[in-house]
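Beneath this line is the structure, given in structure tokens, with notes to follow.
Excluded from the complex is one protein chain; the other protein chains are retained at their positions.
Per-chain numbering from 1; labels A and B assigned in written order.
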Amino acid sequence: MPTTVLTYIVRRLIGAVILLFIVSAVVFSIFFLIPRAAGASADDLASRYVGKSAGVEQIHQTAVKLGFTDPIYVQYGRFAKGIVVGQDYNYGPAVEHCPAPCLGYSFITQNPVLPDLLDRLPVTLSLAAGAAVLWLVGGVSIGVISALKRGSALDRASMSVALAGVSLPIFFTGLLTLSIFSYGLGWTAPGGANPMDATSPLDWAYRMILPWITLAFLFAAAYARLTRAGMLETMNEDYIRTARAKGLRERDVVVKHGLRAALTPILTIFGLDLGLLLGGAILTETTFSLPGLGQYAVQAINNNDLPKVLGVTLLGAVFIIMANLIVDLLYAVVDPRVRTK
Amino acid sequence: MMQKRMMTVAAGAVLALGLSACSGGTTSTTPTAAGGTADAANAAVTKVLRPSTTKGGTLRFGMPGDWDSVDPGDTYYGLSWNFLRNYARTLTVFKSTAGAPVVVPDLAEALGVPSDNATTWTYKLRDGLKFEDGSPITSADVKYGVARQLDKDTFPNGPTYFNDFLKDVPKGYSVYKDKNLADLKSIETPDAKTIIFHLKSSFAGFDFFAQLPATAPVPVAKDTGAKYKEHVVSSGPYMFDTVSLGKKYTLKRNPNYDPKTDPESGRLALPDNISVELGLNAPDVDNRLIAGDLDVDINGSGVQAATQGKILADATLKTKTDNANSARTWFSVLNTDVPPLNNVDCRKAVLLAYDKTGYQRAYGGAIGGDIATSLMPPMVPGYKSFDLYEAKTKPTGDVTAAKAELAKCGQPNGFATNISYRAERPKEKATAESLQQSLAKIGVTLTIKPYPTGDYFKLYAGKPDFAKTNKLGIMVYGWGADWPDGFGFLSQIVDSRVIRPAGNTNLGIKIPAVDAQIDKALATTDITARNAIWGNIDQMVNENASVVLGVWTKGLFYRPDNLTNVFINPAFGQYDYAAIGTSKK
Partner (left out) sequence: MSTNAAPPDRIPQDRPKADAFLHVKDLRVHFPTDDGVVKSVDGLSFSLERGQTLGIVGESGSGKSVTSLSIMGLHAEGTAEISGQVVLDGDSLVGASAEHVRQLRGKKMAMIFQDPLSAMHPYYTVGHQIIEAYRVHNNVSKQVARKHAIEMLDRVGIPQPTSRVDDYPHQFSGGMRQRAMIAMALSCDPELLIADEPTTALDVTVQAQILDLIRDLQQEFNSAVIIITHDLGVVAELADDILVMYAGRVVEYASAHEIFTAPQHPYTWGLLGSMPRLDRERAERLMPIKGTPPSLINVPSGCPFHPRCSYAHLTGGASETERPELVEITPRHNLACHLSTQDRQRIWEHDIKPKL
């Protein structure tokens, strides 16, 4: 790889790390400052982590143990240090060493956060990857056909369906599809079917096919519209006329010349969407009861479990930042005019 | 994947008929009042529907979210206490029965023997008790179970009854810092089968403490503190097979559980396997129940509001529901720190004027609960029937009588105050609005103030200084007993001595006479006499016009057709999870 590209990547990676620390500081501050702005003291916050009938003494001890009595920069410093060198937590009979990068320790469930995240990541990955393939292939194909047959009944129909896909919320379409296809017809797996429990790749696909399709429906719609618009633009370009003038088959003109150019912005958006989704497809996972990062985030927020929220937010930020970087690099690969730096 | 309903019902019927052929010799006492096999609304309330002793199948539980922990030393959810009887046995236990709630001996061979004016309690363990690995259960294991959960640092979630009542517990005591169990002198284990508890003060209802999950035995060698929940060592009919925290539990039969050592609890251990799915989507849980893809909503609070409408409108689905009471009352507290509610007559005016049916409507009408005339609902032993504020005769309120009371307290034209409720609870909002409307008729103007649920008790209504400064005259509230008896229900909400600077469960009831009666009840060992005292305490609180009574809660539960031996256990207000079975293989 040429050195300029390498230095570019290294620079971006360093920037990414800095950005991640900033993100973590911001999230940390939000969780720190907002209850205090509402007038809560350290003990008030600690009282969340104790049982129903805990006494004042116990609450205060908990506040000290969890570090709530320390100023914000000390608390954040502890967290940041944990990421770099790890931290130790007392779970009763012994002390557990949470190795670097230690993304925090949940005091509510008494376990380190990172193993949870890694455990749930494959579910989110399964969901995101499968849906992504479906919506990319489906959305782009429909967009191309709509563009080529602009104004036809097919075009109008597919754009209307696309509008529905973008407008209907997934917690509605999800429950609906579950009712019809899983419980009514028995064709697909019921809610809560963990893809990681699958016994074979076919079983894995069986469990995921309904969430894939439902999620893909949402995105495919947007991608169909984008592709259609992109294709309409590219097919009017001069180089399309040149390609035809060379005697190329129309199919090659559309795909190799038209679609190739129209896909560039779509690929960049795809990268960003995928990055966002990997941080946790919250609505889909909740609707289909999939134990992924999104569901984890929702539960953590509901339980006011700051370390978990921080952890999942950071992981999501990692994916988004990486996606941005890859998309930028990919753009240079795809469009040679961008490369001259 | 999906069985047709007809076939399931038919199979159920066949099984029921086949019951007579089974001798059922190794199972424990048969459940109370057989409810027959016909599907009908409320067929599993106070009776057993589709009684069965047939074993087999996998019982599938599921719930949205999760509960605090499967570690018996670290849990405070009713559903957890109900469910853990499958993998943990305690000294005593609430019997699996559809009749009145009753505590029976479990690990112990008999109920506790009090001495020293009920400050000492002695239990003797049965013979042949074993853990899942075949090692014997001794009194030391029970002591260890109680001792370890005294460490509220490691186990913050569970109740603190033992911390509060055991005598001379060293400050900051933790079995992880002090490995010598003998240092905890409050609990004695003179031999492998005897365990003796020493309390600070009299407590006549100690058998209720003995049924707490804390008394489940824990082998020291296998205790991993906060990580013990990853594999709890079983003393019950089932043991953990796979544990995915936050996602799924599966349990299989414990080969070292001997039903002969468990003659009184009512456990049947019918299914061969149990699975619990967590983190499900709430409306999806109901859909799966109806579709037959899930057997029990382990959350145990009833179906979602949307499902409720759908089910009640469908005649067939309605026959599969149970509208069951639980030991929970929705009510509001009148804050005597906020004038003019410091005057009992002003308070009585409020209680005479408010619309009792409106309060009930806020909770969904008759399905949501019965109009309460006392704090304790009828199913709690000690319940006393009285109606001090015309709930039965003038349920929409008595404006004339109320105005007379207002005149007596020097506020003939009414007064203004604030009413607080938990913002995320629409039913509490509806309650506040209903009270606002009905009290407006006597000139009492309420300003509604919502506060976040998570901090309601720590920062707002449960913090006396805040409530006083912000003139929270009425605080919408509710209370479910830790267990159905007078102490379990009333002690945390009417005893003025449990009031602390923040995080209160008693939102402001301070009646010295009541405190005295509570002490008396704690010392009365005769159960009937004790229950009567609690009944009187309830009446005294109401005579003091301390609370605006709402409803005694009912939940609407859905039971799929494949459930056998299904009944509501009034001790938990949910289906009994230790006696239920499934006809699906």
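Going forward, a contact is a pair of C-beta atoms (placed from the backbone, for glycine too) under 8 Å apart; a residue touches a chain by one contact, two chains touch by 3 or more.
Everything quoted here is computed from the prediction, not taken from an experiment.
Asker: Name every shown chain in contact with the chain that has been left out of the document.
Answerer: Answer for the hidden chain's contacts among shown chains: A.
Asker: If I consider the whole complex, including the chain that's not displayed, which of A:Ala162, A:Ala261, A:Ala281 or A:Leu306 touches that chain?
Answerer: Among A:Ala162, A:Ala261, A:Ala281 or A:Leu306, only A:Ala261 touches the chain that is not shown.
Asker: Name, in rising order, the residues on subunit A that touch the hidden chain in the full complex.
Answerer: Subunit A touches the missing chain through residues 237-239, 241-250, 257, 260-261, 264, 334-337.
Keep in mind that, in the parts below, only the chains that are shown with their structure count from here on.
Asker: Measure off the straight-line distance from the CA centroid of subunit A to the CA centroid of subunit B, and report it in whole Å.
Answerer: 39
Asker: Show which residues of subunit B lie in contact with subunit A when the two form their complex.
Answerer: Those in contact with subunit A are residues 1-2, 62, 65-66, 76, 148, 151-154, 156-161, 164, 174, 176, 223-228, 244-248, 277, 279-281, 283-285, 287-288, 290-291, 293-294, 454-455, 458-459, 492, 500-503, 505.
Asker: Quick one: in the complex, what on subunit A touches subunit B?
Answerer: Counting only subunit A, the residues touching subunit B are 35, 38-40, 43-44, 47-56, 58-59, 61-62, 65, 90-94, 107, 109-111, 116, 175, 178-179, 182-184, 186, 190-192, 194, 286-289, 291, 295-296, 299, 302, 304.
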